[in-house]
Structures are given as C-alpha cells and as structure tokens.
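Omission of a single protein chain aside, the complex is shown with its protein chains in their original locations.
Let's look at chain A:
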Amino acid sequence: MGNLVQAELRKTTTTGLWWGLLIPTAVLALGWGLATGLLGQFFVDFASTSDVDEVSDFLGVTPDQWKVSLFGMARAINISTIFPMVFGALAISGEINRRTITTTFLTAPSRMHALLAKMLVYVLWGAIYGLAIMLFLGIGVVITSDSGQLPDAGGWAMLTLACVLSSVLMTMFGVGIGALIPNVAGTVVLLLLYFLVIENVLHLVLAYLEVPSIIGFLPNGSINGLTGSVAVDLFLSTAGVVPPEVEDVLRAIAGAGGALDWWWSGLVFLGWSGIVFAGGWAVTQSKDIT
C-alpha cells in the first residue's frame, strides 16, 4: 500500500494541476478575507452610530467588539473549498479520460488498492488546500479588520481545524463523484451546479416549507454547517445571552441555517462522502477498461 500511495503522490506532483487550482483558491480566499474585513468594518460603524443599541445591549458587548469577521470567514471557507473538491473530482475521472487508468490498474494488486491509495493522497491534498485557504483568508481578514472583530487564538485554532476538515471532506467527496461519474466535464459541471445553485435553491424551498432542519442533512447544508456552526459558536461565546430568534438569524448569516452542531455536520457530510465513494468504487470495480 505504501508503494501505491507514493505512486499516487508522484502523479499529483508531476503535473501542474495542484498549483493551477491552488492559485485561484488562494486568490479567492484572500479576496474574500479582504472583503470580510471591509464589510465587517462598515457594519460595525453603522451599528455604532445608529440606534441599534438595543442589539448591543442584549448581546452584552459594544459593536466594536463583535467578532463579525467570523461570518465572512465561514462563508469564505465554504466557497473556497469548492476548488479542492474539483481537484479531488479530477483524480479518477482524469485518469479515465487520459486512459492512464489502464497502467494504474496493471500495476496495483487490485482496483480497491489503487482507489484507496488515491483517496489517502487526496486527503493529504485536501489538508494542504485547507491550510492554504486559512492562511490567505487570515491574511486578508487581518489586513482589513480591527482587532476587536478578530477571533482570539483559540478561535483561530478552531477555525483552522474547521477549514482543514471541511477541505479534506470536500476533496473526498470530489474523489467519490469523480469515480461515480467518470467524465471530467460532467463531473465538474455537476459539482459546481449542485454546490452553487441546485442545493441553494433547495434550501430556499425547504425554508419556505418550514422544514429547514432537513437542510443540515444535505451535502452542502452539512458541510456549510460544519464551518458555519463553528463561526456562530465562536461569536456567541463572546456575545453574552442571545435570544433563539437572533441565533437563527446569525446561523443563516454564517451559512449554517438549519444545520446541526459542527461535529454532527462533519459526520453527516463524511457519510455523504462515504456513500458517494462506495458508489464510485462499485462503478470502478465492475467497469470494463477498454
């Protein structure tokens, strides 16, 4: 297995795809970070000058101490991790497309071995992407935010953990989809459509039908729930007593409307990744490579 993992690692490092996708990922994270700081600043200025004092009253802190950057960061992570997901999606569909899968299967004890080795390597890449996203996002936010709106050290650590986890899970999900639908264009288009459009529409419909709790069990809903819940928890931990209605609004802002606790959300999405990977494995196992 170690041999196959090394082979898969070499496959990813001997072409330019990893940095070809990492650059836009970093740019997006940085841009989102900068915007987060600016928007947060704007919001805090607005809140401090107007008569929204009541809000600050029951939040128990003055607006300039609100950790508003957390919400933008949660959103930034959700969007940026689409890139590692696409990177993962190309792992198997790319090999089938270029027909290198033939040699891959000829040099592995079994197809299962080859797929597992690939999954391990892409978990590593997911973590690398996650760290890069957090780094550039952090730089952006720090540049444009007041220190009062930034999380403390523990908050940063928690966010980093959520970001890396989220990125790893998204990459795994991509790998599974790429095996399930062994067509590069089809896979990428489907993933983008689903994560950017289809499920968001679904969320609106579910909210309208007043069953928002289902959202937390959907793929995008659960992965957003992971980062969003972390952000909301961190915000609330410094905000004193908050009525449930406000908490719901905050969750929605963080992109975690209807979501479960962060670790539950992570487990739900891990479940989705597992289902998709099992499906992809079944397809790949029985496939005729001609």
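As a working rule, contacts are C-beta pairs under 8 Å (C-beta built on N, C-alpha and C of every residue); 3 or more make two chains touch, one makes a residue touch a chain; residues count from 1.
In this text, contacts and distances are computed from a predicted model.
One chain of the complex is hidden; its UniProt record names it "ABC-2 type transport system ATP-binding protein", one of "Acetoin utilization protein AcuC", "ABC-2 type transport system ATP-binding protein", "RNA polymerase sigma factor" or "ABC transporter". If you put the hidden chain back, the residue from A:7, A:139 or A:207 that touches it is A:7. Contact with the omitted chain, checked across A:26, A:68, A:92 or A:108, is made by A:108.
For chain A, the list of residues touching the undisplayed chain reads 3-4, 6-7, 10-11, 14-16, 95, 98-111, 286, 288-290.
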